[in-house]
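Here's the structure we're looking at; comments come further down.
Left out: one protein chain. Kept in place: all the others.
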Amino acid sequence: MSILSANQLTKSFGGLMAVGSLSFELNEGEILGLIGPNGAGKTTVFNCLSGFLPPDEGEVFLEGQSLAGLPPFQICRRGLARTFQIVKPFLTISVLDNVMVGALTREKSTAQAQTAAGEIIEFMGLARVARQEAQGLPLPLRKRLELARALATQPKVLLLDEVMAGLNPTEVDELIGLIQEVNRRGVSILLIEHVMRGVMALSQRVIVINYGLKIAEGAPAEVVKDQGVIEAYLGKEFLIAQG
Amino acid sequence: MTRRHVFFAAVLLVLLALPLFLDKYALGIFVMIFFYAYVGQSWNVLTGYTGHISLGHALYIGIGAYATTFLAQTFGITPWIGMLVGGIAAVLIALFLGFLGFRFGIRGVYFVIMTIAFAEITRLIVSHVEALGSFSGIFVDFNPSFWNFQFRGNLPYYYISLGFMLASLVAVHLIEISKLGRFMVAIREDEEAAQALGVDTFRCNMFAIAISAFMTSLAGAFYANYIYYLHPNSLFGMALSIELILRPIVGGLGTLFGPVIGSFILTPLSEISRAYFSKGGLEGLHLILYGILAILVVLFMPKGIIVYVKRALHPILGTTNAE
Partner (left out) sequence: MDPHLALQLIIQGILLGGIYGLIALGLSLIFGVMGVINFAHGQMMVMAMYVSYWLFILLSLDPYLSLVGAAAAVFVLGYLIQATVVNRILDYPEAMQVLPLVAMGLILENMALLFWGPDHRSPQTALSLQTLWVGPVMIDVSRLIAFVLAIAITILIFIFLKKTNIGKCIRAAADNRTGAILVGIDVDRIYNTSFALGAATTGAAGVLLLPLMPLSPHMGHDFTLTAFIVVILGGMGNLIGALVGGLILGLAESVATLFLPATLKQVVSFSLLVVIMLFRPQGLFGGKK
């Protein structure tokens, strides 16, 4: 059963095509990886899905309902949350207050939101810094905060944009565990990631795009052997050199 | 917590009893301290908490002053009602400005310029309306009574302006801890991130500008019945818009007590130095000092003097939630 589907999404910037007629489905309970070289159009896909950019053509469906024309905050309230590749913490307020902003879109009172936010902070391993201002956090914790805030909106679908970039292997492994746990609790996840270790460990399926076009789709282990994919990442010369 | 309550109660008692020991001139200075703390707080709602800089807030003071006075002198409507009408008028203008700004994505410097443009357009229009006294302004008739919001001596004004300031503190505190207040701060910090978290940023922005405009316009009603003279250039002009933002900036933008602290520092400085310098033929010198102070604060203590006040009061108040 698909929970999120994109149908023929197309987006161009001043004549330059960023996403070309891209279709895919995210199944309920699945973790789907979206990979591709730099500039392939992955973040543009996220922006179209989450309502930050209107697609030129095509449509997005969440649980069978079209999201066309909805502003980002309504899409979030329907159950689709996202993180940003360049994290956007609310710098001058505490970690707890950051997460509460997300929780408040669901909870009636600030007291309830505080409880909910507290639980998520605990779960994400941020309890130690909960009262600190976000601007004091190092990058790995900022990435976690980004994820914690998104979770606080109680999403059905979570779009993660390079949450592992810039982390060391231990931190990556910890985050993999957390994301798996989130998924186990019933959140379907679409994931943009360059850290292959993360993609391989998490994704049940992978979509590869290049220049905005889908060039491969399938199980992670198969996709990385695909000629087209290797060519897209490493260039034709590499393949020729390999013979 | 109780320690803080005791501290605030003590400060309040001092402020209530203070007039016993003050002469008329000193009372007048306190009226201006409370007045500017109140106006600064009103502006703080939009700029300090929500992050949209307005350099045209004199607009709302002007609307409040003119509406109240016009209704009182033409129809005999008491300022207590007139100020609400003025408040509604200010809210409508603010919502129109906000609609244009927030719907069309006018942000940052462009938003600043638009707030100036609105104030200037209104100033020019009012300057050409006969019924509002055109260029020469309006002298407010003086018929002291509670009903007319006019009093002999500074004492009643002292308590009214103190009441305004305290009410604004309570109101903004309530906003601060509400859902709206939290969303406003989120918008200030990162509007896109707030949207991604399900915040209806347009609605929150509209609320913020409406609340700010309403509060500011009430100050206009007070001004009219304290100064007794309305002039379009001084009420809608940029000088007042600049004057009223300096205190919250110096005190601490986006903090509850910033505008109050800023006003307690800058207003006496301004009143005394104005009197002192203009006697010596040095008009404008106090504004130069002001400007220098504002620049120094932004450069070297962008979080405002409140940081130091908090530190100084720390032994008395104990730790607060933040930091």
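Which chain is which? They are A and B, in the order written, and residues in each are numbered from 1.
Keep in mind that, in the parts below, contacts are C-beta pairs under 8 Å (C-beta built on N, C-alpha and C of every residue); 3 or more make two chains touch, one makes a residue touch a chain.
Note that the coordinates shown come from a computational prediction; the quantities given were computed from them, not determined experimentally.
**Q** Report, in label order, the displayed chains that the undisplayed chain touches.
**A** B
**Q** Decide which residue listed in B:Val11, B:Ile81, B:Ala131 or B:Leu282 touches the omitted chain of the complex.
**A** Answer from the full complex: B:Leu282 touches the omitted chain.
**Q** Which one touches the absent chain: B:Ala10, B:Ile227, B:Ile292 or B:Ile316?
**A** Spelled out, the listed residue whose C-beta touches the missing chain is B:Ile292.
**Q** With the missing chain put back, one of B:Val39, B:Ile53, B:Leu71 or B:Ile306 would touch it. Which one?
**A** If we include the chain that is not displayed, B:Ile53 is the one touching it.
**Q** Quick one: say which of B:Val11, B:Ile81 or B:Ala117 touches the chain that got left out.
**A** In the full complex, the listed residue that touches the missing chain is B:Ala117.
**Q** At which residues does chain B meet the chain that is not included here?
**A** 47, 51, 53, 55, 100, 104-106, 108-110, 112-114, 116-118, 120-121, 124-125, 127-128, 238, 242, 245-246, 249, 282-285, 287-288, 290-292, 294-295, 298-299, 302
Here, only the chains that are shown with their structure count from here on.
**Q** Give every residue of chain A touching chain B within the complex, in rising order.
**A** The touching residues are 50, 52, 71-73, 76-77, 81-82, 84, 88-94, 97, 100-102, 104-106, 110, 131, 133, 149-150, 152-153.
**Q** Contact residues on chain B for chain A in the complex?
**A** 177-179, 182-183, 185-186, 189-190, 192-201, 254, 321-323
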